[in-house]
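Every protein chain of the complex appears in place save one, which is left out.
Chain lettering (A, B and C) follows the sequence in which the chains are written, and residue indices restart at 1 in each chain.
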Amino acid sequence: MSKLATPAIIVNFKVYREVEGPKAVSVALACQKVAEESGVSVAVCPPMVELSRVAAAVNIPVLAQHVDARKPGSNTGWITPEMIASAGAAGTLLNHSEHRLEITDLKNSVAACRLNGLISVVCADSAETSGAVAFFKPDFIAVEPPELIGGDISVTSARPEVVSDAVHAVHRVDANIPVLCGAGVKTGKDIKAALGLGAKGVLLASGVVKATDVAKALSDLVSGI
Amino acid sequence: MSKLATPAIIVNFKVYREVEGPKAVSVALACQKVAEESGVSVAVCPPMVELSRVAAAVNIPVLAQHVDARKPGSNTGWITPEMIASAGAAGTLLNHSEHRLEITDLKNSVAACRLNGLISVVCADSAETSGAVAFFKPDFIAVEPPELIGGDISVTSARPEVVSDAVHAVHRVDANIPVLCGAGVKTGKDIKAALGLGAKGVLLASGVVKATDVAKALSDLVSGI
Amino acid sequence: MSKLATPAIIVNFKVYREVEGPKAVSVALACQKVAEESGVSVAVCPPMVELSRVAAAVNIPVLAQHVDARKPGSNTGWITPEMIASAGAAGTLLNHSEHRLEITDLKNSVAACRLNGLISVVCADSAETSGAVAFFKPDFIAVEPPELIGGDISVTSARPEVVSDAVHAVHRVDANIPVLCGAGVKTGKDIKAALGLGAKGVLLASGVVKATDVAKALSDLVSGI
Partner (left out) sequence: MSKLATPAIIVNFKVYREVEGPKAVSVALACQKVAEESGVSVAVCPPMVELSRVAAAVNIPVLAQHVDARKPGSNTGWITPEMIASAGAAGTLLNHSEHRLEITDLKNSVAACRLNGLISVVCADSAETSGAVAFFKPDFIAVEPPELIGGDISVTSARPEVVSDAVHAVHRVDANIPVLCGAGVKTGKDIKAALGLGAKGVLLASGVVKATDVAKALSDLVSGI
């Protein structure tokens, strides 16, 4: 398993048309190129059905977008931590704003990731929720205020305190858990500002994945580090 | 897209430990070998995160185990019909007893499969539900009485009428939709009996996937056709 | 248990502010007044937490808005058919567009209503879904195309075929199940047209419940019968 160094840039492919089928590999390779050239730690989150294919094609960390609170066995169509580990993933996002988990399932899923050697990146919608999930000891917490997701506003200009408040709330519980900025990051300048507020990286999506030139878009962002 | 000829044998890999990672490909290849040697139509349903890898490795039809009622775009961790089509899948199971769908989502998902050129295999827990889902015009309906799933009882000895009743209910709505026997099939004799009751194939899981020798287990079953 | 005669008008209170607390009783009494004066069969669906209070206050049929697929016992916060029957309700809506059920849960809930002497009114979003749920033998099926719910368009002017198609689909399965028009009914003229298309009544909400004068609004509608 490849650990994820900080500062880290995690690129969430979602289920955009731009990453259907083999295109998921192309986008992942473009991200890898930027990682290699810049020396910055970059991880990719391909669509679930492309997980094993992408994991086989790149050598940067590959994360699942989600894991269900299910065990191996008779769970048709559900995704277990064991399954994503054996697919070659290094970890997973959990509780993304588009895929929320019940609080006890979230606690148990973070523990199941740990048992399976998987990095857990738990998303949270606010400073309070960031502090709350810190009790479950995930590897990363990504704060993503819903009103900034997919929009044009930058978190660091519009609501810089959400990042510093999340860092503060998390560190009240566990000073060792790095916080990522999970929404409202559009430019290299935003990344720089996020790091200045105490974030140890960012979680990105459309700005990179839907760009005409993925490598160029990611390079521009990485320049902020 | 490869169409699925009848009589058809669909092997559901679920998320058994026996099909984690590259083992999903091995089990799929064993199924393909039996298909080729016997001339019987066999399809496989690998774990979701292995879908593209298995689809690239075999030339028998590969089905997803489930599709979410979601569209391309910002749906982190969900599975769209478009995504499974571009992964190389020929179709998908829908509404498996371990992964039920809301009725309107089921209707819309069958329609979305049709638009994406995907075979839809809708599971139903009874003759009544089989008749109901026939209104949505899926390509196949698999009747799987919950009390027989994963157990040791054969549907054709214990409750043969569930198959013939399901066929009757479905054909009241649409005489062209083939019905599969989705539970309680343990032996080639069971398959033969199911076909005699009007089924056009079977949906299998543990009996094949957890066998020490997958090809042998499937061969024994196929001999009933 | 009071049976629900046809043509029937069912008034869904939803969780509008206009029916919070004792106001639910007032609105129900206004509906009862119109029922008594007009001789038309009217049923009311108060908010869940007002069910027993409203049932004790009126003598027209009171329906729950929803029932969960749960059994008596350790199911904190869920609503069982047994509970609504003992609260004095005559029946329940099921599968409303704002509260969809998994298809097997829907089948089982209709059966549980029957066992508990409760009228089941199953909502469906289309003619196909109406036909599908007919297999479960509910007492009524209300077709409510989502695009008409809460809007200003009348189903009978905009899409009259959805009513007649639903009646046709339902009667292919069971000629005895009455179909209600569940959306796009704004005036007495709409009700008349719906009945002309084969509906045996209507399911209404905001037009009555949010009216300044509930009795007057309902009287105007009832005049179409």
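Assume a contact is a pair of C-beta atoms (placed from the backbone, for glycine too) under 8 Å apart; a residue touches a chain by one contact, two chains touch by 3 or more.
Quick caveat: nothing in here was measured; it's all calculated off a predicted structure.
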item: Touched by the hidden chain, restricted to displayed chains; value: A, C
item: Of C:Lys33, C:His99, C:Arg114 or C:Lys137, the one touching the omitted chain in the full complex; value: C:His99
item: Contact residue for the chain not shown (choose from C:Ala5, C:Leu29, C:Met48 or C:Ile153); value: C:Met48
item: Options A:Thr6, A:Ser26, A:Ser126 or A:Ser219, residue touching the unrepresented chain; value: A:Ser126
item: On subunit A, residues whose C-beta touches the chain left out of the figure; value: 95, 97, 100-107, 124-126, 128-129, 131-136, 169, 172-173
item: Footprint left on subunit C by the chain that the document does not show; value: 12, 14-17, 20-23, 45, 47-53, 56, 64-66, 70, 72-80, 82-84, 86-89, 93, 96-99, 149-150, 205-206
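The rule we apply is simple: only the chains that are shown with their structure count from here on.
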item: Interchain contact steps from subunit A to subunit C (minimum; 1 if touching); value: 2
item: Self-contact between copies subunit A and subunit B, residue sets same or different by half; value: same
item: Chain nearest the global centroid, as defined over all protein CA atoms shown; value: B
item: Chain whose Cα centroid lies at the greatest distance from that of subunit C; value: A
